Every structure is written in C-alpha cells, then in structure tokens.
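In this view, the complex is presented without one of its protein chains, the others remaining in place.
Per-chain numbering from 1; labels A, B and C assigned in written order.
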Amino acid sequence: MTRRTGRLRPAGVLLLVVILAAVPFLLASYPVSLGGRILAFALVVVSTDLLTGVTGMPTLAQVGYFGVGAYSAGLVGIHWTDNLIVQLAVGTLAAGLLALVTGVVAVRTAGIVFLMVTLAIGELIHQVADRLDFLGASNGLVGIPAGTLYPGGEPLILAGYTYWWALLVFLLGLTVAYVVAKSPLGLSMRAVRESPTRLRAVGQSTYVVRLVAFIIAGAIAGAAGTAWTAQTRFVSPGDLAFSVSALALLSVVLGGAGTLWGPAIGAAVVFLTRDWLAANYFTGHADLLLGIVFVLAVFLLPRGIAGYQLSRRSDPPHSGAAA
Amino acid sequence: MGWLDANLLTMLNGLALAALLFLIAVGLSLVFGTMDVLNLAHGVVSLTGAYIGVALLDPATGTIGFIVAMLAAAAIGLVLGAVLAAVTSGVSDHLRQALLTLGIAMIAGDVLGEVFGSDVRSVPPPAFLGGSVEILGRSYPAYRLAVIVLSLIIGVALFLVLERTKAGALVRATVADRTMVEAIGVRSRLVLGGVFAVGAALATLGGLLAGPVLGAQPGLDNTVLLLALVVVVIGGLGSIRGAVLGAVLVGQVQTLGVSLLPDLASFLLFGAMAVVLLLKPAGLLPARYGTGARA
Amino acid sequence: MPGSFRRHRRHPRHLSVVATVAALALGATACGGSLSDSGSAGGDASGDSGAVKVGLVVPASGVYEPLGVDMTNGFQLYLNQHDNKLGGHEVDLVKADEGETPDTGVPAVQKVISQDKVSAVVGIVNSATALGVKEIVTQNKVPLIVANAGADDLADGSDYIWRSSFTNGSIGESLGKPVADAVKGGTVYVMAADYAAGHEYVAGFKKAFTAAGGKIAGEAYTPFGKTADWQPYLSKVQNSGAKAVYVFYAGAEAVNFVKQYKSFGLAGKLPLYAPGFLTEGGVLKAQGKAAKGVRTSLHYSNLLDTTENKTFVGAYTKAYDAPPTVYAVQAYDAAAVLDKALADADGTSGDAIAKALGGIGEIDSPRGTWKFDADHNPDEPYFLREVKEVDGGLGNVIIGNLE
Partner (left out) sequence: MNPVTATDPSVPAPAASAPLLLEVEGLTVRYGALTAVDSVGMRLAVGRRHALIGPNGAGKSSLFAALAGAQRTAGGQIVLDGQEITGHDEAQRAKAGLVRTYQHSNLFSGLSVLDNVRVGVERTEGQPLRPWPRRRADRRIVEAAIESIERVGLADRLNAPVSALSHGERRQVEVALVLACHPKVVLFDEPTAGMSAAETHHFAALIESLPDTMAAIIIEHDLDVVFRLAHSISVLAAGKVIASGTPAQVRDDPAVQEAYLGSGRGDEPLFEEVSR
C-alpha cells in the first residue's frame, strides 16, 4: 500500500490546472459559478481530509471554520475593503485563530469522541451565526460588495472571474495541504493516525501534532470560506449547517481518505450530484441520488475514488484506554 | 411557590423526553458496543416507527389497536435491523460505515417522504391516554406519563435480559472486549446480529411512542439521530446505564435547562455535550473495558 | 469521450480528472463562456409574441416542501386557466428546487437565470434565500416575484424585487389592536421561533399592541427548528398571569405547539393569537381538534365568502383534490401579476417586465383586490380568522376584518 500523498506527476498536475483554468472560456456562466462553488467546497473537503485521512482525526468542524472565513470576508468587504487578498488573509487568520482556541481542548480527545466534539464546535458556530445580528442572524449577511484584486481595480462580478479567484485560492490551499503532507509535520501527522501511543513512546507529544494539524486545517477551511463569499457575496447560517459538515466528511470517504486529491474529486461528485444532476433531472430528490452514490461507492469503490483504503484500524473510539 | 414546585413539572416532563430518548438511543449504543458499527441510519429507522403510527393509528384507536401498532413497529424494526446488520457486516471501517449508513438513511428518508408526503403528520395517542391529568394544579398529558412507565418497563426488561441471560452475558462480554469477537462461533455471532435487530426494534418502537409527542415529518430522522448520538456519547458508547443517564441528562437540558437559561437555549445541548466529553471523554458511565490491570 | 476513458484506464488519477471535466462540460448548455454578461440578462427571446421563460423556484425538498407543492399548484392553476399564456405569451415554465436554506436556494435561482435564461423568477419561501438572491436578480435585471418569503426589508422599491405575499411585520401588526382590545388591560405573553422572521412577527405585534395600550407579560424565543417540547415555556406562560398568548410558529413547530398548548391545559383558558401560518393548510389537518378556537390573522382564508374566492377554491379543489392555502393564492397572484405586466411590457425581457410591473395597478385576487405599495409589497387587507369545525373538518373561519 503506497501513500500517494504528495506524489502527483507534474504533467498530470499541469494538465489539470490548465483544464480547470480554461473552464470559464468553455462553459456558460451557471456551470462556471457552480464550478467555483465546487472549488470552495472542495478546499473545505481537502482540509477535512488533512485531519480525517492524513492525521486520523475524523472531524465535523471544518464547515464551521469555513463559515468563520466566509463571514470574516463578508464583514471585511462590507466594513473595510473590497480587496480580496485582504479578505483572504483575514478570513484565513480568523479561522486559524478560532481553530487554535477550540483545538486546544478539542484535540485532547480522539476517535468518535473527537468527532462528536467537532460536531459540537460546528453546531455552536452555526448557532452563533444564526443569532448574531451584525452577521445578519438567520437571514444571512447581505450587501457584500464585489471584490477587487488591487486597490481601485475592477470588481469581480462575472462568474468567470470569481471562478478564477476561487481556483487560485483552491490551488493555493491544496498546495499548502500537499506541502504540509510532505513535510516532517506531515510524517508526524500520519504517525499520529497510525499509532498515537507509539508516537508518544518515540518521544513526540501527539497533542502538539494534533493541535498544529487542527490549526492548519482550520485556516485552510477559512481560506475556502473567503473564496465562497467572493463568489456568492452572501453568507447564511445554512451554509454551515450540520448537513454540509456531514457532506464534507462523506466526500472525504467517497474520494479516498488520506489522498487529498481524491476527496477534492469526491466533493465535486457530491456537488454535481446535488446541484446539477438532481437539480436538472430529479428535482427534489437530491438526497435520494446522494444516498445511492454513497451506498454504491461503499460497495463498488471500497478504497474510495482515489483507490485507497483507510487503515482498518483507524483510531478506535476507546483509544483512551491503552491496552 | 418554591423553586422546586415551580420546576417540578418541567423536570417530570424532562423525564418523559428522556424516556423516549432512551428507547431510541439505547439500540444505537448497543449496536456500536457489540458490532462496532456506528449506525447513522438509526434516525430513519426511528422515523419509520413514527410513520407506522401515522398509518395504523387514529384518534379512536383503543388499547388493543395501540398494542398491535407497537408489535407491528417492533416487528418491522427487527427486520430493518437484520437487514442493516447484513448490509454493514462486511464494512469494518467507521468512516465507510458512516458513508454506507447515512447513504441508506438518505435513500430511506426520500422514500418515506414519497410514501407519506412531505406534510407534517400527527400521530394520535391511544384514546384512553388522550386526556390530561392534574399534577400540582396543572394539566399534564396522561400519554407522557404512560411513556415514562412503558420505557421503564422496557428498560428494566432489557437490563434483565442483559444481566441474567446467556445471550446477555455474551453481549456484555463483547462490549467489554471487542477482540473476543474473533474467537466466538457462528451461533454467538448470530446473537450479536440479533442485537442489531433488537436495537432497531427499540428505535422503531421509540419512534412510534414519540409520534404523539414529536409528530412525523421528513427531516425528523436527522434531529432524532443527532439527539440519540448526543445521548449515547454523553452516557458512554455501548453502555445501557450510560444511555439511561445520557437520556436523563439530555432530557433535563432540553426542558429544565431551557427553562432556567432561555437565552442560551440553542447552545445548551451541544455545549453540554462538549463539556461532558472534555471532562470525561469516555462518557459518564462508560461500558467497563479492560482497565489494563491484567496487562 | 469514451476514447479518453479507455486510454486512461490504467491511470485512475487521470480518469478522475477527465471525469470531472466531462461532468463540468455536460453542465454547459451554451458555449458562450462566462466572461461577459451579454448572455446573462434575462429574456433573450425578445419577440413580442414569442414565448416567455419563467422560473418557478420553490422548495421541492426539505421542511418547506409542502409550501412548494401548494405554490406550484397555484401558479400552474393560473396558467391552466389562461391557456398556458401570460400577457399573450406562451409560457415556458422552468422549475427549480429551492430546498430548505440559501445554500440550495441561491444556486437554484442562479441556475434558472444564467443557465435557463428566464425573464422572471417566481417563488422563494425562505427569507434568507430571498435576501441572498436580491443581488443576483438585480445584477441580471430579472424581476423576482416573491410569492412567500416575508422578511421586512426584502422589498424596498428596487425595480427587480416585487412581492405578492406579505411582510412579516405587518401581519404581526394587524393583530396588535384587536388583541389589546380583547384582553382589556390584561397582559399578553409573546413567543416565537428564534430566528429573523419570528422576531419580526413579534416586533410588528408589539409595536401595534403597545400603541393600543397593551402590556407584555413576558417573551420567549424558542430555538428554531430544534424545539419539540414547549412545556418549559408554557409553564412560564401560566406563571406570568397573562390573559392571552401571541405566538409565531409554522410547519412542524406549529403542529407540536398547538397540540401541546391543548394537552398542557392552556387551550380554552388563555386565548391564543398568531399569524395565520400557525393553522394554515396541512398544519391544521395535523393539529386536528387541538386547534379549535385559535385566532389568527392572515391575508387569506379559503373560507372567504366572495364569488372570486369560491370560483378559485372550486377550480383548485377540482384540480388538486385539496382546498387551496394562502401559499397557493400567493403564487396564483404572482402569475396574475406577471400576466398583467407581460401584457403591458415592451417585449419579454426581464427589464421590460420589471418596467411594466410598476404600472399594473390593482390585482383581482381570490383574497380580494390588492396592489403594490411604494416598496413593492402588497397593500392588502387582513382577516381575523378562528379555527372552527366546518362540514365535519376544521377551517379558518373569518370572524372579522383587520387593518
């Protein structure tokens, strides 16, 4: 079983980037805007995989940090500047910061308990967004101006341009994820996944590794959130609901946990199923279609789209009790 | 009127909610403990129970009719559980289990919506429990009291089966030490598969009994699933006593909690869960695992 | 494409890339690219007598699906009654699923506008979704006829936002004085689902109620979509000494609330007032007798005793085997609005329709005659309704008119 993390062939990567970049020339504005949203969601899923697949920490909180990034970008856009780069920086930082604050306690747990703690984090962020008036409460944050790339620049309104910005953020985030996975930290993260007790016995605090991974993943999700806002110019609590968190986690499994690129594809499959296939041909039955995709994937793609199976001994839920 | 008087009814009501939560959640917990399967289709199984109530009950239904509906719900639950046990048997990775069972839940939820419509449906309590009784000078629905009593009976029965029978001993042993599953024979594996069926039957039964309180509508399955997950994780996965305590706690948080801290109502459930898990990651009453004393 | 699949068979990574791109490509209906806005302005069919594309975006899934069904029926009924024509133009109706929240609703609107190139959008149940698409419809110059979402700030006179339904605040307001009069100096407890609409319904009510000399006994906002048990709140209501209760709930929460109001012994002792959604449509059926005596305010009741309404109810019931709801009427009226506008409009472009909308005057609706106000909200009368037994079933009997 070889780990493909960080081992894409340069030619393939280049081809992929070129094709993705060419999309706005080829497709009409709706599919392009769908593509842009897919890219933002795919980046959330990549960040989820960084924790779930690479570090062995299945999480439901990433959509929460995505929301922090999205709302931060929106607030910056409304109250400060329409500069997308500033929005990206602020959103990433804010999400990373909240990941630090929440992670300090959350990463003390593991396995299913960690999953439930992250569910709580995601839901609490969701509730906060739903209640704070300056975030638009349940109606969502509206009136976000179109972003610009440099002071005085042309605002990005057309789907093609916001798509390119989303693509840029996506590639940036994906690159960060790959670099981290290839780094010594990435090795430590995979070691945490395989055996936290062993890593401690080697003299490495697993807590620190988990926490750093959690912060990086949170920041990446925040970046994805800013890319979302740049396109939709509207954020609502519904964007960070439990159902979205669940889809993010399931996209990781569907795509092939631990491979980073597989989950990104998984995210695209989920979105295309819901917003294209169901929206165009099976109105009102998105759940049915997604359910069928998931069930089929379990039996037909036992290793996920990327053809990789997460270790059967993925963090046991009671890993607190060392045998 | 003292604090206790003012809140006694609310606490009683929290118990009624706890009774329903226990019935629904305990199966989820036992299935995880014995089969190592996190069954995210549990919510839709429970919703099926509620829809069985929609199909079989009307306001004129008498005791016999209600018992028939309960038996029907339990029977359908047994079948659903057996099917789920079979389908998940080859899938040991928790994440793939999540993908599979949530996928099944989404399909089943859509089908239920097609069959019973998207409107919210109400499930009438049996006629003789339809009224209210006077408690502390306030009206209280008799049905909810009956739910508490019924859940107590079922809970005690479950406890006795687990503590006093051979099959129960096997289940407890499996929960305590999962590695022994590899060593056991086919018959014993069937017993464990039976846990899945019984767990699902309790969920459908719980769903049916919850019908007159919560109604039945698409989407309720997710609400129920989340609540059940919170209950079993707070209590300790695989532990019956944990499920009881978790249900009581969640029941009180949802009633007494929101009554005392109304401004924080939307944060209470998940906030409470986070606090419990950070203080006691294995839950409040975890199933007894090997402590390592024999290491 | 099959060729590329075969070639890349041994390279799953490439296969996935190709599959993604292929899937994206399939999403394209036109190859115009997305870097200019020439194609996105609605109504590229600009001939005077040509067909007009209308997008109907209502929930076909999620908790609001029942509303979506009624709205589709109402809109479709109008089309059926008018040979599928609006303003003389054959209608090409494009339906999209709004879902539950903006994360599905906004893309749905985006899709009908930029992919299907509709000239007008009708529907939208969720206020957050409506607010979220405001920018999109304005930018694309496609008028949106909101057929439900009631957020107070939604319609503000913008050329592209029109509303055939209601505003949350004014429904609440309509009950202020009558409730104040009814309790005669007693206090009222107010309660609502804790989200924007709930707060708006309460704010509107409180404004009119206190202006009429009413006093509030207490307030409670219950977690929206998460509350199943109202006993803790009802207990406070009973302790508060209130003489009546005003609430806002809809959907499943309305059912559970009304049933619990009854089973915890408040019904019959404390009169219950609410915006009409508490007892509208399928919700009332699920509540059953527990709802008897509940008084609500709404801009419609299918028991309204006018010829127009009786004709409408007859036709609707015949077509869909169920009596119409307010949601059906709102969509039916949206069709009527578009009908008038298209008849006046210079062409079928979104811009032309938007311009014409300002001059359509009064609409004859099953609910009575109404017209758009300066903000493009309906200027309409409200009815005080009470749930009573009607022909063996339950209905919202009109017991008075409200301002």
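General observations
By our rule, contacts are C-beta pairs under 8 Å (C-beta built on N, C-alpha and C of every residue); 3 or more make two chains touch, one makes a residue touch a chain.
All values derive from a computational prediction rather than experimental measurement.
Across A:Ile78, A:Leu149 or A:Leu185, the residue that sits in touch with the chain not pictured is A:Leu185. Touch with the chain that is not drawn comes from one residue among A:Ile121, A:Val209, A:Val252 or A:Ala286, which is A:Val209. On the side of chain A, the interface with the absent chain consists of residues 1-3, 179-180, 182-188, 190-191, 193-195, 197-206, 208-209, 212, 216, 311, 313, 322, using the contact rule stated above.
Assume only the chains that are shown with their structure count from here on.
If the chains shown are joined wherever they touch, the resulting network links each chain directly to all the rest. Chain A and chain B have Cα centroids separated by 32 Å.
Centroid to centroid, with C-alpha atoms defining each point, chain B and chain C lie 35 Å apart. For chain B, residues touching at least two other chains, in rising order: 266. Those residues of chain A in touch with two or more other chains are numbered 130-131, 285, 287. Listed in rising order, the residues of chain B touching chain C in the complex are 6, 9-10, 13, 17, 59, 113, 117-122, 124, 132, 138-141, 143, 213-215, 217-220, 223, 254-256, 258-259, 262, 265-266, 269.
Residue ranges of chain A in contact with chain B, taken from their complex: 52, 58, 105-106, 108-110, 112-113, 116-117, 119-121, 123-124, 127, 130-131, 242-243, 246, 249-250, 252-254, 257, 285, 287-288, 290-295, 297-298, 302, 309-310, 312, 314, 317-318, 320-323. Across the complex, chain A meets chain C through its residues 8-9, 12, 15-16, 19-20, 23-35, 37, 130-131, 136-140, 142, 157-161, 163, 232-234, 236-239, 241, 244, 261-262, 265, 268, 272, 274-276, 278-279, 283-287, 305-307.
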